[in-house]
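In this view, the complex is presented without one of its protein chains, the others remaining in place.
Presenting chain A:
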């Protein structure tokens, strides 16, 4: 009788081992992938986006690539990240800020407006890859 119980118990132990192995492996793989996915996200956030200058008042700025990853301010004032000494640009013209995985451009009530893809920017908008931004006489292309 005891032997019978023992055998049954061992049989269930065997089945349990099989299930536990598959479960644990799946769990480990899941955590492994999750960890990797999150670390990749951080890497993605660190990865820089760029503004490529397509057209400008200054010949020397042409085809320059400006890499950045956090907030970037544009305007005529010397405290901006990108100083555009162009008569059509306001002192604090526009700002590009990262929001989660995306980048948002906001017009700071500039006199001559900011244009994204030929349309007038109404307050703020999320930037997509290859968007054309026009500030004063300078034209940028947003790249990510």
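Please note the rule applied: contacts are C-beta pairs under 8 Å (C-beta built on N, C-alpha and C of every residue); 3 or more make two chains touch, one makes a residue touch a chain; residues count from 1.
Just so it is clear, contacts and distances are computed from a predicted model.
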Protein name, per the UniProt record, of whichever chain is missing from view ("ABC transporter ATP-binding protein", "Cell division protein FtsW (Lipid II flippase)", "1,2-phenylacetyl-CoA epoxidase subunit A" or "Mannosyltransferase"): "Cell division protein FtsW (Lipid II flippase)"
Positions on chain A contacted by the hidden chain, ascending: 3, 6-8, 10-15, 17-22, 24-29, 31-32
